[in-house]
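With one protein chain removed, the remaining protein chains of the complex are shown where they sit.
== chain A ==
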Amino acid sequence: MEPTHESPDRDCSGELRERVLAAARARTPLAIRGGGSKAFYGREAVGEPLEMAVHRGIVAFEPTELYLTARAGTPLAEIEAALAAAGQMLGCESPAFGPAATLGGTVACGFSGPRRPYVGALRDFVLGMRLLNGAGELLHFGGQVMKNVAGYDVSRLQTGALGTLGVLLEISLKTLPRPAAERTLVQDVPLAALAIEQMNRWAGQPLPLSASAWDGGRLYLRLSGATAAVAAACDKLGGECLDAASAAAYWMSLREQTHAFFAGAAPLWRLSVAPSTPPLDLPGPMLIEWGGGQRWWRGGGEAARLHALAAAAGGHATLFRGGDRREVFQPLAPALAALHARIKASFDPHALFNPGRLYAGL
């Protein structure tokens, strides 16, 4: 596979390590930056920028072994192109939020896309990684094999930690074959309550579901798998079948938040709740994904209420974009917050990496 390069592949782990060692000596906080495509996410980071985009390149890709290893600064688009050329994909369908998105930034944010409830989250596909801890030590956890329970699962712990536990240098991911067939059905379901119930009921049946969304009174269902199985499931579920291009564009618009629901400046909240939770008591439109598990809402100024609402529904609320960036993530219970602080200190004793990006004091 020959990816097209805008800039050359380069292993900068030595230089990056020097930067971390210097920062550790001077106690200078570092703001780790990939492509900057997700700078909107999390609390405001302080620190000197540590640019990761130069540290790029696919190091290994073995389609028959179902894994890919790439440096953290590799553009996500380059990885997706390489996988597509081999008839494969990232099972979690992670959003990029811009052409500059890098693998490292994606893993640090831990984002997953429409396939999440049916195929798995990004962390489920992380097999191993190389990273620098706050002492500038180059560490390697996990590997490229599918099963590995030697030592603590540091790679998954790092996924979604927003760079607060280390500088991710190189990541190995499990890849998946692309499904032979894919079809999207649309049904008119005016009431959210009914849509949520149906999404959950169908997920409890052996159907090849790969995405679902309720959006403006319409229920979208994507089916993926063997050709005959997808056809049979379409017959069973019924509804209008979208043409392939419109279907791909629709799911891409949800994944990348280019859908009209996400336009405008109003704060965007993500409520991650038990999928079967009835419609949440919030005014205005709501976009529901992940079989009911991920709900998007536009509105501001009510952090405490949203946190309480999400907690009561078995989950948590995040101020995903916009609004007051001082309070972004669901507050942790005191004992859990204290444990987070100790875990942070075990990787990054001088609090160099992205201080405050996830929670104040982390």
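To be clear about the criterion, a residue touches a chain if its C-beta (ideal position, glycine included) is under 8 Å from a C-beta of that chain, and two chains touch if they have at least 3 such contacts; residues count from 1.
Assume contacts and distances are computed from a predicted model.
Of "Nitrate reductase-like protein NarX", "3-methyl-2-oxobutanoate dehydrogenase subunit VorB", "Glycolate oxidase" or "MlaE family ABC transporter permease", only "Glycolate oxidase" is the UniProt protein name of the chain excluded from the display. Residue A:Ala233 is the one among A:Leu50, A:Leu76, A:Ala192 or A:Ala233 that touches the chain not shown. When the full complex is taken into account, the listed residue touching the unshown chain is A:Pro206, out of A:Pro206, A:Gly264, A:Pro283 or A:Gly301.
Of the listed positions A:Leu16, A:Ile58 or A:Ala161, the one in contact with the omitted chain in the full complex is A:Ala161. Taking the complete complex into account, A:Gln330 is the one of A:Thr102, A:Thr184 or A:Gln330 that touches the chain left out. Touching residues on chain A toward the chain that is not drawn are 62-66, 87, 110, 116-117, 120-121, 123-124, 133, 137-141, 143-154, 156-157, 159-161, 165, 176-178, 180, 197, 200-201, 203-208, 225-229, 231-233, 272-276, 290, 293-294, 310, 313-316, 318, 329-330, 332-333, 335-336, 339-340, 342-343, 345-347, 358-359.
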